[in-house]
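See structure below.
A single protein chain has been removed from this complex, and every other one stays in its place.
A and B are the chain letters, set down in written order, and residue numbers restart from 1 in every chain.
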Amino acid sequence: MGRLSELKENLLAKKLSCVEATQSFLAAIEKLNPKLNAYLEVFTERALERAKKLDTNGPSGRLWGVPLGIKDMISIQGEELNASSKILKGYIAPRSATVTERLAKEGAIFLGRTNCDEFAMGSSNENTPYGVVANPYDHSRTAGGSSGGSAACVRANMAVGSLGTDTGGSIRLPAAFCGLVGLKPTYGRVSRSGVIAFASSLDQVGPFADDALDCAEILQAIAGNDARDATTMPVPVADYVGACQRGQLKGLKIGLPKEYFLPNGMSPEIEKTTQTTIDLLKKEGAELVEITLPHTKYGIAVYYLVATAEAASNLSRYDGIRYGARAKTFASMKDLIVKTRSEGFGTEVKRRIMLGTFALSSGYYDAFYAKAQFVRSKMQAEFLEAFKKVDLIFAPVSPSTAFKIGEKMNDPLQMYLSDIYTVCVNLAGMPGASFPIGHDSAGLPIGAQFIGSPFSEAKILGAVAAYERAAPLTRKVLG
Amino acid sequence: MAKADENEGFSVEKVANLAYLELSTAEIKTFGEQFQNILKYVGQLNEVAMSPQEAKSMGAFHITSAFYDLMNVDPQTSLRIEESSGDVEKLNLTNEEALKNAPQTGGIPGELLYEVPSIIER
Partner (left out) sequence: MIDEILKTHEVIIGLEVHAQLKTKTKLMSAAKNVYGAAPNSSVSTPCTGMPGALPTLNREAVDMAVQMALALGCEVQPVSIFSRKHYFYPDLPKGYQISQFDRPYALGGSVSFYQKDEKKTVRLQRIHLEEDAGKNLHFDDRGISLVDLNRSSVPLIEIVSEPDLRSAADAASYLKALRLVLRYLDICEGNLEEGNFRCDANVSIRKRGETKLNTRVELKNINSFRNLEKAIVYEIERQFEAYSNGETIVQETRLWDAEKNKSQSMRSKEEAADYRYFPEPDLLPLRLSSSHLDVIRSKLPELPLARMERFMRDYARSAYDADVLTASTALADYFEFVAKQINDTTLASNFIQTNVLAKIQDVEKDFSNFYPDAKALAELLAKVKDKTLSLNMAKEVFEEMMLSKASATQIIKDKNLAQVSDEGALRTALQKVLDANPVQLAEYRSGKDKLFGFFMGQAQKALQGKADPVSLKALLERMLKGE
């Protein structure tokens, strides 16, 4: 049983109070966070106050008393929110994001805001002025990014679940690096209102947890149409928890996209473990079918045009006038804005703003942004076509396991290429979940993903749950 | 029409000016080199042919459009109407809330304004 579900049970059975549960996690954070740097801020007093209130009022909501970590991109009313950037130092969110509002309604407790790459731009949680997040398995390695903090805090038992965001793999990659289940919902399944925008047409909020059922509990609370977000869709929310309980691999048609299984596409150990998983799926009665997604190879190129263009646009609002940090000395209004932005943004953010600005600029728009969207529409069409033949797609998440801190920081393009297996899912708007399938010889987790058709999160989680039952992984609590 | 790998037109200084960013000489040099590589990589999109009509039709592309057709849902529900705007109204702010995070304000409490230098550009 995952720790979230276990804790839920124990709280309801009054084996411990909400306050006691919260206190134990706060203690764990105090002990472990200095090494891992998963939390940027711990909401010690507020969390305990809330736990006290929940104990007084009694059980209410599906996540009553459940302590979660929230990525520093998601607003909680009255709490500081930095996007892991200097430019938002001191900014207090005046309103909660819809997702945290819904979690609070279900009785959840927020332990703190978790570390991430600045403005969610990165694959290793190294692009932040607030310090790298260490992988709980090996502190000299990254936890993955951009939601490194959200992954590490759950893995190290400094929370039983957390929220991250995924724009090009930022939930699924850290989930794979940290041995967790991490789900990116269909674009439009979960509200982005109150979530700091990186790439508007790609961002989605999703859960990290030990297993599919724990993720389902969180997703159940946050999914659904939101009047505040015009890109959410009024599609009925499925019974994710029930889907996990009922999940079966038998009879499932699972596609293997050949573009995701090219020679030298991943480390030998990952290749081997992935193949073992495929064999297991077959053994459990799934039908594995080879499919093709021909435009996959353009994924990174398309992503780094569309995402950076939208990011450059979304980050135009950071000018030091209405919130956040402001340059101390400036010669004019323009200078105020230029200095504020130049001092406040880190290098990777500046790089992406530059790239995105160029992609949208006069004379280059057609060749870059319009062309990228065109190729993207083809990718979406390919996925939709594939799902006419298969129920789910199975694929690797990352070419490597967690790499060493600093290893890829000198070459941005190399860092971008680590997203190769995750970006197309975002570009097409499809849902995808990363789940642990084993470890390499260094003991580092290996993950794989199920990708589904639009609004098929129940099917995905059900398949992951079925896999977990068929191949239970022993997991030790890590610090 | 520029091609995706045509980085002759890419001037770091020009783009930085558009983006209201000030880069150091070192940054300009490093970015310049990195962009050369990135733009060259991105240039592979030239392999995909796109007609002028197709380019034009991208103007109306939205990632969810295919989903509306697939899930048989009416996109008109995304328009804000008075009857269902309660949740959106909760995002309305008082003067105090709106100005709380401002680095510099002017005016009287309850009627605060954001303060900026008035000289636009030197």
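Assume a contact is a pair of C-beta atoms (placed from the backbone, for glycine too) under 8 Å apart; a residue touches a chain by one contact, two chains touch by 3 or more.
This is a predicted model, so every value here is computed, not measured.
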{"item": "Residue, one of A:I70, A:A83 or A:V375, that touches the chain absent here", "value": "A:A83"}
{"item": "Residue, one of A:S316, A:T347 or A:S400, that touches the chain absent here", "value": "A:S316"}
{"item": "Touching residues on chain A - with respect to the absent chain", "value": "74-75, 81, 83, 88, 91, 93-95, 97, 192-197, 200-201, 227-231, 309-310, 313, 315-317, 319, 321-323, 333-334, 337, 357, 360-362, 365, 369"}
{"item": "Contacts of chain B with the absent chain, listed as residue ranges", "value": "18, 20, 59-65, 75-76, 78-82, 85, 88-89, 91-95, 98-99, 106-107, 110-119"}
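Throughout what follows, only the chains that are shown with their structure count from here on.
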{"item": "Centre distance in Å when chain A and chain B are each reduced to the mean of their C-alpha atoms", "value": "22"}
{"item": "In the complex, chain B residues that touch chain A", "value": "1-4, 6, 9-10, 12, 15-16, 18-23, 27, 31, 34-35, 37-38, 41-42, 44-45, 48, 50, 54-55, 58-59, 61-64, 66-68, 70-71, 73, 77-80, 84-88, 90-91, 93, 97-98, 100-104, 114, 116-122"}
{"item": "Complex contact set, residues of chain A against chain B", "value": "90-92, 94-95, 98, 186-188, 193, 201, 225-228, 230-231, 233-235, 295, 297-298, 300-302, 304-305, 312, 316, 319-326, 330-339, 341-342, 345, 347, 350-351, 353-355, 357-358, 361, 363-364, 366-368, 370-378, 380-381, 384, 412-413, 416, 428-429, 454-455"}
